[in-house]
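Here you go, one structure.
Apart from one protein chain that is not included, each protein chain of the complex appears where it belongs.
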Amino acid sequence: MNETVSFLDREPAIEHKPLMQIERLSTHYPLRSALFSRRAGSVKAVDDVSLTLYEGETVGLVGESGCGKSTLGRTIIRLEPAHSGRIRFEGDDITHYTPKQLIPARMRMQMIFQDPYGSLNPRMRIGDMLAEPLLVHRLASRKDVRREVDRLLGLVGLPASAGNRYPHEFSGGQRQRIGIARALSFRPKLLVCDEPVSALDVSIQAQILNLLQDLQQELKLTYLFIAHGIGAVKQISTRVAVMYLGKIVELADTEELFRKPRHPYTQLLLNAYPPPDPALRRERARVILHGDVPSPANPPSGCRFHTRCPYAEQRCRIEEPLLTENRHAVACHYPLE
Amino acid sequence: MGAYLVRRLLIAIPVFWGITVLSFLMMNLAPGNPVDMLINPNIPPEMRELRKELLGLNDPIYVQYIKWLGELLKGELGYSFSTYAPVTQLIAERIGPTLLLASSSLAVGLLIAIPLGIVSAVKQNSKLDYLMTGLSFLGTSIPPFFLGLGLIYIVGIELKWLPTGGMTTLGGDGGIGDVAIHLILPVLVLGITIAGKKVRYVRASMLDVLKQDYLRTARAKGLTEWSVTNRHALRNALIPIIAVIGAEIPLLLGGSIIIEQVFQWPGLGQLTMEAILSRDYPTLMGINLVAACVVLLTNLIIDVLYATADPRIEFN
C-alpha cells in the first residue's frame, strides 16, 4: 500500500507550534446531596490531564460515555471551571482569566455541538443570526456584514439564499453546517467539535467530515474532535487520545494507535466496533469488554481499568500507572507489545 | 426518611417565624383598630383611650409583637379582643368543621377530576374531550359563591331537598347522617371548583405520559388499552398531580372562608370574618398561625407522598 504518500500530504499542515497546552488539568463536579447537608464529595470528571494541541492538527478524543471527554473539551475553552491545573492558549495562561479578559481568547476558540438545533434561535433568520455576533464584536461593519455572512455560508457549502430562512427549514446536516458557520464567524484558531456527526445520518456524516477537513486546510484550523464513532475519529485525526474515567490512558499518532494499540482498554475498545464486513464476523472472534464503566464518583483504586481488564495483576489494583512521555504515550503497567 | 422529616421540620421553624412577623405587620397596617371598631357612640373617648391602653394597643408595634411572641412561646395565643374568650378555645371549636369541609371537598374534587381528566386525554380531540374541557372551563369560571347561592336557591329553597346552611339541624341529634346532609352542598360547590382546575392538569399530565416510550413497550407485550392506561400510564400521570394538590391547600383554606359564609358553616372561615371585621388581632394571629401550620404540614405530607410514589426521588 502506498499509504505514506497520503499521510505525508498532511504533514506540512502541522507546524509543530503549540496552540494550546493543557497541564495537569482537573475538573470536578460537586456532589451535593441536599439542602443543609454537607458536600457529599465530588466527581473527578477530568483528572490530572495533560495534553498539547499543535497548530493545524486534529486530536481525536475517544472513550465511553461518562469518561470525561466532553468535560475536557468544555473546560479547555473555559465553559467549565477548572479545579486545578493550567490552560495556556497561544502562550497565555487563560485558566483564571475573568470573563472580560476572556473575550478575545474566547473568539479564537469555538465549539461545535452534537445537536446544533438546540443552539439556534428558532425565530431568527440564519442570516441575522450569523450577522449578530459580527456586529456586536465589530468583526464586520454594517455595510460589509451581508457580504461576510454570504462568505461564511459559502465556506460551509450553503447557498447565500439560506440566510433568509429559519432553522426549522433545514435538515440535520445543513443545521450542522450552520453551526459550523457560526463558529467560524469569530475567525477562530481552535475548534472543539463535540460529537459533531453522531446525530446525523450515515450518508450525511461523511459530508460534514469532509467539510471539516476542507476548512482545516483552508483556514489553518486546529481541532479537538470528540466522538464515540471511531471511524470518524480515524478519518479526521492526526493524533488520538483515549480517555477512561477522567484520565487519558493512551495518546499516539492515529495510524500507530489503530495499528498497534498498547493499552488493553484501547485494544478492547477498537475491537468492540463491528467491522462493516460479514466475512470478518467469524474470523474475528471478538474479545468483548465485559461490565459497565464504574461510577466516576468512586473510581477503582490503582489503575482505573483494572476491574474490566483481562490482563490485570496485583500491581494494577494498588499502583496507578502514569502516562508515559514518549510519542506513543500509554498509562499501563503492562502495555501490549 | 426520619432524618429527612426532622430536617424539614427544622426548616419550617424560620418559615413559621417569618409568617408571624408578616401577618402581624399587615394587620397593624390595616386601617382601624379593635376599639374604634366598637361603633358604640355611647362610649366616651376617654374610655376608648383607657381601653386601648389596657389592651396594649398604644405600645409600638414591635413591643406588641414581642409580647405576643412571648405568650406564644408559653403556649398561649391570648384572649379575643371582642369576646374575651381564649383564642385557643375559639379555634379548637371551629377547626374541626373547617378541616372536614376542606378535606371532603378535596376528595370529591379529585374523584371528579381524575377520571374525567383520564377519559379526556385518552379520547383526545373527540367530542367527549371537548365536552369535558368545556365543563372544566365552566367549573373554574363560575365564582364559588355564585354557584353556592344558585344551589341554595334551587336545591334548598325551591326543591327543598337539602338544608340551605349550618352544620346540623336545630334541635336535631347532630349525628353523622345529619352532618353529612348539611355537608353535601358546600362540598359540591368547593369540589366542582377544585375539579374544574384539576381536570386540565390531569388531562395534560396524562397526555404527556401517553406519548412515552414505555407505553409502547407495554402495548408490545400484548396488554389491552385498559391495562396500558390504568396499570402503566395512570400512576406516572398522577405523580405530578400530587405536587399540584400541595399548591391547592392554601387556596382551599382561603376559598372555604367565602363558602362558610354562604352556607353558614361554623368553621374557621366564619371566625376569620368576624375577627377581621372587629380587628380582633389575637384571634386573627391565632388563625394565621393555625393556617400556616396546616399548610406547612400538608406540604410536608405531599412531599413525602411524592417521594413514595416516584421511586426516582429519594429522601434528601
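We just call them A and B in the order they show up, numbering each chain from 1.
Basically, a contact is a pair of C-beta atoms (placed from the backbone, for glycine too) under 8 Å apart; a residue touches a chain by one contact, two chains touch by 3 or more.
To be clear about the criterion, contacts and distances are computed from a predicted model.
**Q** Could you check which of "Branched-chain amino acid transport system / permease component", "1,2-phenylacetyl-CoA epoxidase subunit PaaD", "Cytochrome b" or "ABC transporter ATP-binding protein" matches the UniProt name for the chain that's left out?
**A** Going by its UniProt entry, the chain not pictured is "ABC transporter ATP-binding protein".
**Q** From the list B:80, B:236 or B:270, pick the residue that touches the absent chain.
**A** Only one listed residue reaches the unshown chain, and that is B:236.
**Q** Identify the residue among A:72, A:162, A:178 or A:232 that touches the chain left out of the display.
**A** Considering all chains, including the one not shown, the answer is A:232.
**Q** Thinking of the whole complex, not just what is shown, which of A:141, A:171 or A:301 touches the missing chain?
**A** Within the whole complex, the residue contacting the unshown chain is A:171.
**Q** Touch as defined at the start, partner being the missing chain; which of A:219, A:272, A:322 or A:336 qualifies?
**A** Touching the chain that is not displayed is residue A:272.
**Q** Even though one chain is hidden, which residues of chain B still touch it in the full complex?
**A** Residues of chain B in contact with the hidden chain: 212-214, 216-224, 232, 235-236, 239, 309-312.
**Q** Taking the full complex into account, what residues of chain A touch the chain not shown?
**A** Touch with the absent chain occurs at residues 1-3, 6-7, 9-10, 64-65, 171, 173-174, 201-207, 209-210, 213, 228, 230-232, 234-238, 254-255, 258, 268-281, 286, 288-290, 292-293.
The rule is simple: only the chains that are shown with their structure count from here on.
**Q** For chain A and chain B, what's the span in angstrom between their mean Cα positions?
**A** 55
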